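Removed: one protein chain of the complex. Kept in place: all other protein chains.
Let's turn to subunit A:
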Amino acid sequence: MHISEGVLSPPVLLAGGILSFIGLVFGLKNLKTEKIPEIAVLSSTFFVASLIHIPIGPTSAHLVLNGIIGLLLGWSAFPAIFLGLLLQALLFQFGGFTTLGVNTFAMAFPPVVLGYIFKKFLHKNKYFLTFSVSFLAGFLSIIFSAILIGTALYFTEKSFLPVIIALLSAHFPIAIIEGFITGFVVAYLLKVKPEVVI
């Protein structure tokens, strides 16, 4: 879910840049020095996980996992996702540099908010509650990210509407799978090594 270079209008690019900048400042300010390696290596894992392709019917989709990033990292999701997108733009030319602000905000803001709301419901001994809450975090993160990307496209050009609808409907099955994966991952982490989550 990355918007390429050259698509969005200057005001939208600027707005995304400012919002992501605020998120980054927040994320870095709240980050203690001893947490740096943890955030960095978890980001590496999320980067590797985003290369995993999961079968959906006849096609496949790569994992996004921004829901888990929000639950695990909180505000640090901003630097983690920003650096992930920066590296993707540098190495594979996915997304882009001028769109970095918009893409970072769209991918990081929903999971940060959802993680903040849902984190207190996670509990080691309540499997069903933990699973459902994490499912929602994963599912809604994708949906809201797609909506934010759609909003950026809509403010650029109203006739993008069919593209936006296609984008949203393509992300619906992905969101469901992300929900399941997020649910299983968080429940597993709480059972095996709760300190990763808390």
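Rule of thumb we're sticking to: contacts are C-beta pairs under 8 Å (C-beta built on N, C-alpha and C of every residue); 3 or more make two chains touch, one makes a residue touch a chain; residues count from 1.
As a convention for this text, contacts and distances are computed from a predicted model.
Engineer: Consult the UniProt record of the chain that does not appear here and report its protein name from "3-oxoacyl-(Acyl-carrier-protein) synthase", "Cobalt ECF transporter T component CbiQ", "Glutathione import ATP-binding protein GsiA" or "4-Hydroxybenzoyl-CoA reductase alpha-subunit".
Structural biologist: "Cobalt ECF transporter T component CbiQ"
Engineer: Which candidate, A:L63, A:A106 or A:A137, sits in contact with the chain we can't see?
Structural biologist: Answer from the full complex: A:L63 touches the omitted chain.
Engineer: Pick out the residues on subunit A that sit against the missing chain.
Structural biologist: Contact residues on subunit A toward the absent chain are 2-8, 10, 13, 24, 28, 31, 33-34, 36-45, 47-49, 51-52, 54-57, 63, 65, 68, 72, 79-80, 83-84, 86-87, 89-94, 96-98, 157, 159-163, 166, 177, 180-185, 188-189, 192-193, 195-196.
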